[in-house]
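Report on the following structure.
In this view, the complex is presented without one of its protein chains, the others remaining in place.
Presenting chain A:
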Amino acid sequence: MRPIEILLVEDNPGDALLAKVAFENSRSPINMHFAVDGMEAIDFLSKKGRFSDAITPDLILLDLNLPKKSGIEVLIEIKADDQLKVIPVIILTTSDAEQDILMSYKLHANSFVNKPFGFESFSEIARSIEKFWFGVVKYPKHD
């Protein structure tokens, strides 16, 4: 079985590290890829510049508060692209504002998760994501 490819779009290195460690404990092998702002995320997904040989991820974890290009803008671009729109996008943010939740789903985010307090909760979320997106659901094959 090939490893699961996850793109994490996150500008906070602390959160990126937490996510990396949290997914290290997963049952299936997971490759984490990182983009530190919205521009990088788009470059990665469209295999531009230094991401020319990037892999198309199976799942995208997307922060909303991002420099250069916001998470919402990235979400819009992904869901407007015929190839990319099938990749599940999970919003992972500190914001619990009702309008952010509503806006994300209106723009076809596949789920909305609040960054938890504490590493244990982070691990639980990672396990849930793994279990649901790579155990329970089926989605179209790409490549």
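Throughout what follows, a contact is a pair of C-beta atoms (placed from the backbone, for glycine too) under 8 Å apart; a residue touches a chain by one contact, two chains touch by 3 or more; residues count from 1.
Here is the rule we use: contacts and distances are computed from a predicted model.
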Missing subunit (named according to UniProt) among the choices "ABC-2 type transport system ATP-binding protein", "histidine kinase", "Multicomponent Na+:H+ antiporter subunit C" or "NADH-quinone oxidoreductase subunit NuoE": "histidine kinase"
Among A:31, A:70, A:94 or A:110, residue touching the chain not depicted: A:94
Missing-chain contacts mapped onto chain A: 12, 14-15, 18, 21, 94, 115, 117-120, 122
